[in-house]
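The complex is shown incomplete by one protein chain, all other protein chains being positioned as in the whole.
Up next, chain A:
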Amino acid sequence: MIVSRREKIIGRVILVVLMLVTVLPFASIFVTALHEPGSYPRGIEWPEAPHWENFALAFQSADMFRLLGSSVLIELGVVPAAVLLATLAGFGLGHLRPPGARALFVVFILGLTLPFEGIITPLYFQIRDLGILNTRWAIILPLIGLFMPFAVIWMRANFATIPKELSEAARVDGATTWHLFWRIHIPLSVPAISSLAILLFLWTWNQFLLAIVLVADPAQRTMAGALGAFQGRYGTDIPLLCAGSLLILTPTLIVFLVFQRKFVSALLQGSLKG
């Protein structure tokens, strides 16, 4: 490709500017978090005496261990179950294709663009009638259902792209459907399954609306829901709020940085297919 030097320099400058705009807000709340609790700092300004203990203070006030524990429990309830259900259904719709598979598929597509606010009101009464309001099940069970459209369509697309010849060859060799599924399709689907797991993990961790409507106790919520409650309680103490927000962000950021390649490709594919 013919590219002039000037073009490359402009490209680099733009990249750096965009990265700065992305990172500066984080830098700003980090610096603010080091100011004296209860004070009202201005913009980005390094404090004379950094109050590192604010992080410990926020850690205690936010009850971070319980929050982390609660989020992990919710993740464990949602992600494995949702991935399993979607994989089974995806295999049924994408590979076995019984009569009516197409219609079922269309029904799942209908749920793809659904805004959660659209069903939150009746969902509240439904969860109340089930007697699980204010428990973690109130987040776990609806989330599994709400993830099904995306997850099933994702897994169906995966199984539909696995070459037919492979399955036919296995059938000729006398493989049962179970063998076909477990020995051939699942090993070939590991990338799709792990990407799906990452996406569902992220969406569960960041789920806010279900958490604030269906669970009153912040200690039973997701991380994002707990953050909302933390803001309500410490909204006036800016340094402490910033320290708490950073603490609550840290686990997501660590997971993201560790799996960044996988994350980016999963999110890109996710939005392309969604």
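The rule is simple: a residue touches a chain if its C-beta (ideal position, glycine included) is under 8 Å from a C-beta of that chain, and two chains touch if they have at least 3 such contacts; residues count from 1.
The rule is short, and it goes like this: contacts and distances are computed from a predicted model.
Participant: Could you check which of "Cytochrome-c peroxidase", "Glutamyl-tRNA reductase", "Quaternary amine transport ATP-binding protein" or "Carbohydrate ABC transporter membrane protein 1 (CUT1 family)" matches the UniProt name for the chain that's left out?
Facilitator: Missing chain, UniProt protein name: "Carbohydrate ABC transporter membrane protein 1 (CUT1 family)".
Participant: Quick one: say which of A:67, A:215 or A:242 touches the chain that got left out.
Facilitator: Of the listed residues, the one touching the omitted chain is A:242.
Participant: Touching the hidden chain in the complete assembly: which of A:57, A:73 or A:120 does that?
Facilitator: Candidates A:57, A:73 or A:120; residue touching the omitted chain: A:120.
Participant: May I ask which residue of A:64, A:86 or A:240 touches the chain that does not appear here?
Facilitator: A:86
Participant: Across the whole complex, list the residues on chain A that are touched by the chain not included here.
Facilitator: 1-3, 7-8, 10-12, 14-16, 18-19, 21-26, 28-29, 32, 40-44, 85-86, 88-89, 91-99, 101-102, 104-105, 108-109, 111-126, 141-142, 144-146, 148-149, 151-153, 157, 160-161, 164, 167-168, 171-172, 177, 202, 205-206, 208-209, 212-213, 223-224, 227-228, 231, 238, 241-242, 245, 248-249, 252-253, 256-257, 260, 263-264, 267-268, 271-274
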